[in-house]
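Left out: one protein chain. Kept in place: all the others.
Letters A, B and C mark the chains in the order given here, with residues in each chain numbered from 1 onward.
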Amino acid sequence: MKVSFPLILVNFKTYMESLGQKGLELAKAAERVSYETGVCIAVAPQTPDLFRLTSSVGIPVFSQHVDPDEPGAHTGSVTPESLKEAGVSGTILNHSERRLRIDVIEEAVRRCSSLGLLTCVCANTSLSGRAVASFSPEMVAVEPPELIGSGISVSKARPEVVGDTVRLIREVSRGVHVLCGAGITSGEDVSAAVKLGAEGVLVASGVVKANNPIKALLDLAEHSVQR
Amino acid sequence: MKVSFPLILVNFKTYMESLGQKGLELAKAAERVSYETGVCIAVAPQTPDLFRLTSSVGIPVFSQHVDPDEPGAHTGSVTPESLKEAGVSGTILNHSERRLRIDVIEEAVRRCSSLGLLTCVCANTSLSGRAVASFSPEMVAVEPPELIGSGISVSKARPEVVGDTVRLIREVSRGVHVLCGAGITSGEDVSAAVKLGAEGVLVASGVVKANNPIKALLDLAEHSVQR
Amino acid sequence: MKVSFPLILVNFKTYMESLGQKGLELAKAAERVSYETGVCIAVAPQTPDLFRLTSSVGIPVFSQHVDPDEPGAHTGSVTPESLKEAGVSGTILNHSERRLRIDVIEEAVRRCSSLGLLTCVCANTSLSGRAVASFSPEMVAVEPPELIGSGISVSKARPEVVGDTVRLIREVSRGVHVLCGAGITSGEDVSAAVKLGAEGVLVASGVVKANNPIKALLDLAEHSVQR
Partner (left out) sequence: MKVSFPLILVNFKTYMESLGQKGLELAKAAERVSYETGVCIAVAPQTPDLFRLTSSVGIPVFSQHVDPDEPGAHTGSVTPESLKEAGVSGTILNHSERRLRIDVIEEAVRRCSSLGLLTCVCANTSLSGRAVASFSPEMVAVEPPELIGSGISVSKARPEVVGDTVRLIREVSRGVHVLCGAGITSGEDVSAAVKLGAEGVLVASGVVKANNPIKALLDLAEHSVQR
């Protein structure tokens, strides 16, 4: 369940196509493609599905969000401890559909790190990407919100966003892996991202809503290694 | 997994004592007491534990929170659909540790209701209790925040809050069940609540942090039926 | 600066047409129409303009929002005390563009009331209108969000929302005045609202963006008294 790069992180969002039993089947498809290609694929299901997936697949499972609250009287919070206990490998943070306060991001990265949970912090701009890299998460994923779900990939439509983020983050940190996302649907999009310096992609509807998710994942995985 | 009244709803919050495997054991203890006494006991674990508990116990499992977002692009949200799929019976809403916007409460009750999920909406005052009763949730739980976790029970320290809530809610609705919570630890607290017209209690640390949770639950259950 | 009913409450929102000096001119126009017609017209400018308007016009000035924080260490909050000191008569709360937590609404109404500030709590549905009426604000304004700024008036397109709100609120309170808003632009819209039992209207772009605000206000005022 170790995460390696290049990484394809599949965000299940709250789509019906990736919920419950269907989510489990999608995770198994991702597992199969990961084993066949040797490329690391991680899946991020809805929170109530986390345990169901970690119990059944051997690839890394991520949460879509975490609250940095301590154990105690925090009704409704999803704590890092609860993710750890559920066998989760890490979490997405600050996705454009779930933006966070800057102090909450810092605290969440710190709390996750202390428990051995990986963090992938999203950013809508390259400057914002550099900003969150200050907190030393394992990954920063840059995603221009206007391209999310558009089918027009960031790596082809706005290559400078990816390139700038890679460059700016290198200025403050060597250890942070840069991913990119928004509109990624094909292997070509992944190739373009990798050429720009990204070490992986965040993908959602491009896989979840694909007619043939296995084929879509194979295409992404095969193009994630630069030749 | 049908909910009946009087109801003892055990909120696991984010305590370590009720997380993961320990939470499963606590849920099994609650199940045993429920079967022995015939009193309905429901448990509300952390979100990643929902599936683990619904797969293993026969008593109702509640979520501590739900987001009324529709299926789709809502990263990090816990949707009613995801609760339904996980086999959950209902959800707490607007707990004092997770207060909600009034329009979100209305929408969450409506969305849950359409999927057959029960809602227990918390309120910090009797007026606020009447307010949320407008949306016709199955339950309203009044909890003065200053008594939560105090060990001083609302039913004994502030009986007028419970009585007023019951009376005010009867003015606008016949179908809403009134629970009370905050500081409930003993059977006496439950007896006092029932005498004031409450049809159950919301309890957390009084059970979760008890030396002997089974004994604590037995005490609560035995006093929840008025004689 | 006493508020009387029927009331026309003009929400300046953050339009450029109602900002600063232009806002002052619009407030003076409202004052003139109010004096000429005898109908109470109140204006709700942006927060930094409150003092400028209360210093210069004799009609009631409302805030668009208030935070129920106490005096003290609450950087960035707009407290009831600061509104009182600025000579403001009351405040809008829970507008669909600034929805609030239910406990915050209750606390804000209570804090304002203790300082003699009037509150007009907005609601997006009739049930939500009844809910907030529980807190005994002076006014509840029902506004279906989908009609706000549409030019299609709630009183003509969705008369049942206005009628239901009036009826539901009468069940829990005699003292709360019901206003309606969303899409109000003409005297006819106001007549329709008054016939449905509303005691006034909340209006924004219909006045602020009118070619001739004085004429628009005159039309609204003249139709606000039922004949």
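Going forward, a residue touches a chain if its C-beta (ideal position, glycine included) is under 8 Å from a C-beta of that chain, and two chains touch if they have at least 3 such contacts.
Model, not experiment: these values are computed from the prediction.
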Margin query: In the complete complex, the chain left out here touches which of the visible ones?
Written below: A, C
Notebook entry, point to check: Who touches the missing chain here, A:T37, A:S55, A:S134 or A:S150?
Noted result: A:S134
Margin query: So one chain is hidden, and I want to know which residue out of C:A27, C:L117 or C:I148 touches that hidden chain in the complete assembly.
Written below: C:I148
Item checked: Absent-chain contact - pick from A:V3, A:L50, A:A73 or A:L100 -> A:L100
Margin query: Across the whole complex, list the residues on subunit C that are touched by the chain not included here.
Written below: 11, 13-16, 19-21, 46-52, 63-65, 69-79, 81-83, 85-86, 88, 92, 95-98, 148-149, 204-205
Margin query: Under the stated touch rule, tell me which residues of subunit A contact the chain that is not displayed.
Written below: 94, 96, 99-106, 123-125, 127-128, 130-132, 134-135, 168, 171-172
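Assume only the chains that are shown with their structure count from here on.
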Item checked: Shared interface numbering between subunit C and subunit B [over half = same, under half = different] -> same
Item checked: Whole-Å gap separating subunit A and subunit B, where each centre is the average of the chain's CA atoms -> 34
Check: Which integer distance in Å separates the CA centroid of subunit A from that of subunit C?
Finding: 45
Item checked: Junction residues of subunit B, two or more chains touched -> 96
